[in-house]
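With one protein chain held back, the other chains of the complex are shown just where they sit.
In order of appearance the chains are A, B and C, and numbering begins at 1 in each one.
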Amino acid sequence: MLIENCRVKKNEKIIEDIYKMEIINEQITKLGKAGQFLQIKVNNQDTPLLRRPISINEIKIDEKVIVIYYKVIGKGTKLLSEVKSGEILNVIGPLGTGFETNYEEKSIALIGGGIGVAPLIELGKRLSDRNKVYSYLGFADNTYLEEEFKKFSTSIGVSTVSGRVGYKGLVVDIFKNELIDKKIDLIFACGPNPMLREIAEIAKLNNIECQVSLEERMACGFGACLGCSIKTIHGMKKVCSDGPVFWSSEVIFND
Amino acid sequence: MLIENCRVKKNEKIIEDIYKMEIINEQITKLGKAGQFLQIKVNNQDTPLLRRPISINEIKIDEKVIVIYYKVIGKGTKLLSEVKSGEILNVIGPLGTGFETNYEEKSIALIGGGIGVAPLIELGKRLSDRNKVYSYLGFADNTYLEEEFKKFSTSIGVSTVSGRVGYKGLVVDIFKNELIDKKIDLIFACGPNPMLREIAEIAKLNNIECQVSLEERMACGFGACLGCSIKTIHGMKKVCSDGPVFWSSEVIFND
Amino acid sequence: MTKSLNTTVDIGGLRINNPITVASGTFGFGREYENFIDISKLGGIMAKGLTLKPREGNPTPRIAETSSGMLNSVGLENPGVEYFVKNELPYLKSKGVTVIANISGNTVEEYCEMCNILDNTKTDAIEMNISCPNVKQGGVAFGTDKDIVYNITKEVRKSTNKPLIVKLSPNVTDIREIAKSAQKGGADGLSLINTLLGMAVNIKSRRPILRNNVGGLSGPAIKPVALRMVWQVSQVVDIPIIGMGGISTVEDIIEFLLVGASAISIGTANFINPRVTTDLLKELEKYMIENEIKDINDIVGKIKPY
Partner (left out) sequence: MTKSLNTTVDIGGLRINNPITVASGTFGFGREYENFIDISKLGGIMAKGLTLKPREGNPTPRIAETSSGMLNSVGLENPGVEYFVKNELPYLKSKGVTVIANISGNTVEEYCEMCNILDNTKTDAIEMNISCPNVKQGGVAFGTDKDIVYNITKEVRKSTNKPLIVKLSPNVTDIREIAKSAQKGGADGLSLINTLLGMAVNIKSRRPILRNNVGGLSGPAIKPVALRMVWQVSQVVDIPIIGMGGISTVEDIIEFLLVGASAISIGTANFINPRVTTDLLKELEKYMIENEIKDINDIVGKIKPY
């Protein structure tokens, strides 16, 4: 785990409140895996006090660049969106375990909800070499990052709650309709908790292995504060250091 | 009293920890007087929480520019020193009463200690038309702003505690030696409290009128918090709104 | 649109036009803010804390900044209640301002005497400060013992027909006990919280920054404590609560209303943005429209705890 002052190469809005940032750091690009995350200090002040957890969404080894996509939610991500290229951010990473990716000849479903689609990019890139990757991307209204997924996906299903683009409704519904046809035998999912809980149930029902990337409010991000502990069938686990990726069958979802 | 978002025209180090900033605002340049001050919010965060009081050190009406000189002391002035030209600062001003300047044919001493020399620049500019101005500038080690004072002063005395430049010792000592010779009949002083107290005594002893610009820790700067109240012979007065300039004969100095 | 919104709230028998008031000691007697805003737009002004006789307060430094907060040791500098009645109140009333007088005493008798003086005036309500941590006698002692709070409220209650709001100190083990005592003693409403007792140190001089050694902590830093106390108290009393402590945004206001405050006071934030009150009033109305809240009272206490 490194604590690094990293130069921001680029920071740009891609749509509405969604931003793409490129951060330069050789070591983190070398060590980082899909599904791991960074803890970013967005300024040098006491407000915001805590670091903000953001996934490693893409790694460009040759450029020494980590790509993150983030949605402006509150004070921290707002400040992050105002960072200019050339500025320095203090970053801890790579954190967490990341996705288990040692598979071949599988039919894999990537299911992302909202900004939860982003961490699936690096994952899809790595998996698509030796597996078939079907991507399912769910959004509220506007869609984004489909182009990235097209690069490695066999097919893409897109839904919006508003119906503006793609299927009107929840992405899980598209997935449910296709999972038999596409002979899905492995699921990777990232998004809001209710979505993950539903996917976990579908996976169980259909006897499909499923990895979910969870979110919890974090103080440290490296296992020290116990702020992110969740119940699993193997006892309490820390989302930051035992996760954020878990087998869906392990997780006891909160109500 | 205005609350204005002002563009920073320039912000540069002039020596060591002393900075010069030019702030653009038409109305404040029109209303502002020597001895008045601004309350500057150095960023948009909760830390630092309070505004920072900085004197209006020079006014360039035609350029719509207020010049401030400031010393980096702590968090607030540090952040101020990092502001880049083109950025916007939220400023309240002009605040306070300013110096009484309606004089002619007087022999006037301006006595400044440290960064307290700065507010005397605009004052000297205004007084020198119709009066003789003798400037006395005291510093700890390095000196600054002498060039500005040369523009309007009949003579300048400079002291440093370290002896690096000018008289080795306190500026009040130079002044004491010259005050009879120069037939000083009016004093304006700005600097640390002990210096002002001494000057007030000298003024009293020699029966010279004397205006002092005081500093107190301020929460508001416009008379609402009573954070800056001092004892005077006319009862409690607020440094921010009844001052910061007082007749030295009024002030009951703290020990 | 705005017309159909109800923002009036009741703070213990006194109806005010909107829930945004200003915290005592942070708004003077209103005059200083007239350079910035129309003070008659406010729900009410808690005037600068008054004592029976004029007070000079503590020596300076009286202000220290802390992380997201500030300490003050003003020590109740004020011109005394009679000066207020003669020189400040008529002016404020002529402007159409709702005026809540904030009073501090060294003895029960002093509180009662101040009430007697204020009772024959146009003061709209009395906020009894039993919590100021800066005055050695009285201040802390009154507000931290539930029996004393009960007794003093009962006595002062007899001395005034105005709505009586008791302002509580947060520097106590169980704010609920104190609040219940004030209600039992006859308070019409409660204000909370006053400042937390704190300290700041200058490591160069090795002295406290405040000449009074300690002072009252206010500002965003204390908001979590204030919210918790308002929430706790709202569960054990039936009288309206005026919530305060670190409020500087419209979200802060909603939070206080949700946990049970009928109105709120803005304190320290006035120093940083002297227009904050009227700015937030506009934002509050906008919030109501956007969230289809017709009556601001509809969200008071509407938090759903786990």
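The criterion applied here is as follows: a residue touches a chain if its C-beta (ideal position, glycine included) is under 8 Å from a C-beta of that chain, and two chains touch if they have at least 3 such contacts.
What you are looking at is a predicted structure, and each value in this text was computed from that prediction instead of being measured.
By the touch rule given at the top, the unshown chain touches A, B, C in the complete complex. Considering the full assembly, C:Ile254 is the residue among C:Leu76, C:Cys115 or C:Ile254 that touches the omitted chain. Among A:Val8, A:Leu31 or A:Leu50, the one in contact with the hidden chain is A:Leu50.
Note on the undisplayed chain: of the listed residues C:Asn171, C:Ser191 or C:Ser262, the one touching it is C:Asn171. Contact between subunit C and the absent chain runs through residues 64, 66-69, 71, 144, 171-174, 196-201, 203, 205-208, 211-214, 217, 219-225, 227-228, 231, 246, 251, 254-255, 258-259, 299, 302-306. Along subunit B, the points of touch with the absent chain fall at residues 46-47. The chain not displayed touches subunit A at residues 1, 3, 41, 46-51, 92, 216-231, 236, 241, 254.
We adopt the following convention: only the chains that are shown with their structure count from here on.
Annotation for subunit B: without this chain, the others remain one piece by the touch definition. When the C-beta contacts at A-C and at B-C are tallied, the pair with the greater total is B-C.
Here the CA centre of subunit A is 46 Å from the CA centre of subunit C. Centre-to-centre separation between subunit B and subunit C, using Cα means, comes to 36 Å. Chain contacts: subunit C has residues 67-68, 220 touching two or more partner chains. Residue positions 46-47 of subunit A each touch two or more of the other chains.
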